[in-house]
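Here's a slice of the assembly, chains where they normally sit.
Order of writing sets the chain letters: A and B. Residues in each chain are counted from 1.
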Amino acid sequence: MKIRAWKENIFDIVSKDDGDNRASRVFDLLIMGLIVLSVVTIVLESFDDLNTRYRALFSAFESFTVAIFTVEYALRIWTADLLYPNEKHPRLKYVFSFLAIIDLMAILPFYLPFLSADFRFLRMVRLLRLFRLFRVFKMGRYLEALQTVMQVIRASASRLVIAVVLCFFVMLFSAIIMYTVENPVQPEQFPNVIASLWWAICTLTTVGYGDVYPITAVGRFFAALISLVGIGIIAIPTGIIAAGFTTAIDQRNDTRAADDPKPYCPYCGHRIQD
Amino acid sequence: MKIRAWKENIFDIVSKDDGDNRASRVFDLLIMGLIVLSVVTIVLESFDDLNTRYRALFSAFESFTVAIFTVEYALRIWTADLLYPNEKHPRLKYVFSFLAIIDLMAILPFYLPFLSADFRFLRMVRLLRLFRLFRVFKMGRYLEALQTVMQVIRASASRLVIAVVLCFFVMLFSAIIMYTVENPVQPEQFPNVIASLWWAICTLTTVGYGDVYPITAVGRFFAALISLVGIGIIAIPTGIIAAGFTTAIDQRNDTRAADDPKPYCPYCGHRIQD
């Protein structure tokens, strides 16, 4: 009986997203703080002088973070049967949920010697913890906004794929044309199609570093054409996403009108004054 | 009695926004002119030769400007009880209004010796006066436009925050990937993650100065991917704001239709021909 009460307490603290429980909120803030600090240490470690001076400190903090996250992960699995009371295998279900996989990926490699030997790999793994911050959005008014953004991206996905494919075709064409035209004149800048593709992407996304650019008249003519096409390449996904948001907001307004018991027009969702 | 009439006159001149009172309009234009001149002197002072030659003039004009703005501020506080006739503490309410705080911030530091010693700080303070120009938009047809722009930004705020957070995550990922890949090859350009973040922001916003760019094949591959993501990073806020404006204009049209006494369709705002 006592264990059951303990478990429910821990479940309330570790897993629940409601803001009522004070201990739960403190726990959430501590975990968030650890995540942010963990990412900050990645940044700090990249400074050579800091790294040589405080290496022991960084290492200790990392071990501490992994330990805390491991305990948290274990507690979440232990209390998974309270999260999914009607499931047959609640713990299995939790282990394979999206957020739990990220949690595992953020700690597992530190226990595997053959993986933790490569400090570059570990750096990427630690960066994955950033995704855990998405839990923040589970609360308050940001949830609806996050849902809208995700819904729009999902609803526009197939159109965006077409736009990306069109974009890729234009890039490949641009790269091969530019390689053909510029390679004989500046072979160091356009040595092959892949290098030319680098130019094409820099130009079509309008980044334009200026490390590679055409110098022949024909090359500049095609580059000008490609730059103009670049505007369209940007305009199409922007237009798709803008239309997605317009539709999503309209639908949300319509749904709200439908839920409201007051006399609304059944056709357009506007209130009718009798 | 005489003071009361005087006060009302001054209130009409200093605080009212209607264009009927001639003196009020002349006063407004003078203040606007002073603000613009004050900002112009900031620009002129930054030219070394002008600054050495006309330093006394600039200083005298600055003192004059601060004096006028101080008098104006005092008069506004004095007449605040006419602006908020039903308030208990009209002057207190005015002092803590947004525009009054800006007015105070634009003059106060010049009276505080420990603040006015730092001429860089004073320069920023003087620039704050630009915000006072927003009073211009209180008149005429721009008011509605300003309200629409502000309303759209406010209504889209939570979605824009999500977009900014997504953007920040992408930037941090890009910076750490690029640091890992490029640091061994060009340690001067990518000495640490913060320097790499500078590259990431330049690329994702498609500014692309060209002072830092990847030179390795792997680095260019990731940079190309990140540039393409940059299009999306720009497309999402643009889409959010575009959808916001579409909804705002639709709502305004609907409201107008509702206010109009002519036989409009109560549902969609279109005129009905009987």
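Going forward, a contact is a pair of C-beta atoms (placed from the backbone, for glycine too) under 8 Å apart; a residue touches a chain by one contact, two chains touch by 3 or more.
Keep in mind it's a predicted model, so treat the numbers as computed, not measured.
Of 4 total copies in the complete assembly of this structure file, 2 are presented in place.
In this section, only the chains that are shown with their structure count from here on.
Between the two copies, chain A and chain B, the Cα superposition rotates by 90°, quoted to the nearest 5. Chain A and chain B, compared by their mean Cα positions, are separated by 30 Å. Contact residues on chain A toward chain B in their complex (touch as defined above): 39, 42-43, 46-48, 120, 123-124, 127, 130-131, 137, 141-142, 144-146, 148-149, 152, 164, 167, 194, 197-198, 201-202, 205-211, 233-234, 237-238, 240-246, 248-250, 253, 265, 267-268, 270, 272-273.
Residues 158-159, 161-163, 166, 169, 172-173, 176-177, 179-180, 183, 191-194, 196, 203, 206-210, 213, 217, 220, 223-224, 227-228, 230-232, 234-236, 238-240, 242-244, 246-247, 254, 266-268 of chain B are the ones touching chain A in the complex.
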